[in-house]
Structure formats: C-alpha cells, structure tokens
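Can you read through this structure? Questions will come right after.
A single protein chain has been removed from this complex, and every other one stays in its place.
And now, chain A:
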Amino acid sequence: MVLHVRRWLSEVWERLESLLTGEKPDESDLDLYVEVTLRAVVDAVVPETPELADELGPEHVPGGLAVGMEEFLVTFVDDLFQFGFPHVGTRGNLPLSAPLVEVLDAAADALVAHGDNEAEPDVERVVALLGPGDPPARRVRRVAGTFAKLSRRDRLRALGILDEFELRVAPFGHGLFEFDAGLVGQLVVGFAEMIYYSEWQGYDDFSLPPSERTHPNDPAAVQSWRQTGYPGVADGYAALRGYVGTDDSPLGAGDTWTDIDGRVSIVRESGSFRENDYDTTGYEEPYPE
C-alpha cells in the first residue's frame, strides 16, 4: 500500500512539474488507463440496473455510462482544485485524475492482499464495459488496473479502505504535506453521485463560460431527472398551506387549514415569534464532557 501511495505521490509531483515546465508527457496510455478506471467507478456507483426494470420501470435501467459520465468526471476532477502557482500565472489547476486512479488501484490491491474481495479480479469485466468505437480490447487489457478488474461490490469495498487512510510526505520539496486518501472516495462517490443526479447531462457544453451555457431544463434531456421524477428548476410553486398556529400562541392566526394534533394547526395567516423571558438556571448537560 505504502509503495503504491509513493508511486501516486511521485505521479502527482511529475504532473505538477510538467505543469510548471509546460512539458507534455506522452499520455495516450495514461489517458486510457484513467478513462478505463473511471468507467469502472461510474459502473459501480451508478450502474446499469436491468434488475430494476420490472420493479420500477424501464427508465431506471441505464446508468452513468449510458450518458458518458466517465468523460465528464475526468474533466471535473482535473479542474476541481487549483493550487495557483504564482510563477505559472494566475491559473494552475491540480490535475488529480491520474493520481486518483492510482490510489484506486492501490486500494484495490490492498483489498485483494487482505483477501477481502468477494470475487477474483477479472480483466474481462473491464472489456465488458467497452462500447462501439472504443479502443481495442487488447489495449484496454494491457492498461487496466486491479480496481477496474474487481466486481462492482468489491470496487466499493476498495473505496471504503481509503476513508481511514492518511499519510504524511513531502511532495513539495520543503515542509510536510498531509493528504487524506478519503478525498478520493469523496470525489468518486459523493461528487460522482452529485454530478449524476444534477442537471449536468442537459448542458450543451459545461466547459463553456457560464454566460454562454444553455440548458433546456427538461427531464427529456436529463436521464437522472427521469429516474427521480425531479421536474427541473422552477421559478415558484403555489404550494403554501399556511403557518403554524395555536389558540394561545402569537405564531399564526386566521382560518384553520388543517389540524395537526388537536392543539396545533396550520392556519391561514402568519403571526410572529414571542420575545419570551428565559431562564436557564435549570439547565443540565445531557452528556457532560
């Protein structure tokens, strides 16, 4: 595990160095490795689920790969944080996707080394995620790491390993830099879920400047909105039921719209909170430190 993390850190450093010097490394295999691994991420986090067709309907079958989310995830992760190196100008985003997939493989190797995987790694799982127009299976087999070869469940288990993992090293030449591998889990689970269930798919091009982006705000353009029933953003709803009120409180008044428990009702008009006297002398700590 430590060796893998060192490799990952040296990868970060190489990427930063290339950013500083403006060099472009040969990235074709690296790009494919990143894409294949993130494809496996998307397949585990928001998978295709034919088993939901009978239960919930056919619209619940496709997952993140059906909408090309892995490609967006690469861009999103690479643009998410900046480290603003002043000597390379005002930009300088931290390209995290390549080191991130190295960490995923480190976690996958650790899972397998501990024997905590439910199924053997199998490169054909990676090949099964290929579609028409993708690079040949031979190349994909060559670049695929352990993470992508795991079953869906085992990929999630591997992510779980990262939550507890912290390290201290010095990739910036002087001084210690502490980094949590938990950030990786946050990016590939939390952020991936947010992206998938957000409006993302509906943009013509999210990389355009914000003032030039267009979005149809229509579930027809967003697969996840069709799966959740979210109707899109709205300017308003005529959804007011009223205000909380009671006979002996200034909170609300007017006709009762509905009764809550015999004492508290939802009434037509709002009142206000009381500027009440307070006495804290009877306060007891429920859980003293």
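Quick note on the criterion: a contact is a pair of C-beta atoms (placed from the backbone, for glycine too) under 8 Å apart; a residue touches a chain by one contact, two chains touch by 3 or more; residues count from 1.
Heads up, the rule we're going with is that contacts and distances are computed from a predicted model.
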Inset, instruction - Match the chain absent from this complex view to the correct UniProt protein name in "GMC family oxidoreductase", "Chemotaxis protein CheY", "Glycerol-3-phosphate dehydrogenase subunit GlpB" or "Glutamyl-tRNA(Gln) amidotransferase subunit E". - result: "GMC family oxidoreductase"
Legend entry - Residue of A:Leu30, A:Leu130, A:Leu183 or A:Ala221 touching the missing chain in the full complex: A:Leu183
Inset, instruction - May I ask you to list the residues on chain A that touch the chain which is not drawn? - result: 44-47, 49, 51-52, 55-56, 60, 63, 79-86, 89-94, 152-153, 156-157, 160, 162-164, 166, 170, 172-180, 182-183, 185-186, 189-191, 193-200, 206, 209-211, 213, 215, 217, 224-225, 227-231, 233-244, 246, 249-252, 257-258, 260-261, 263-264, 266, 268, 270-280, 283-289
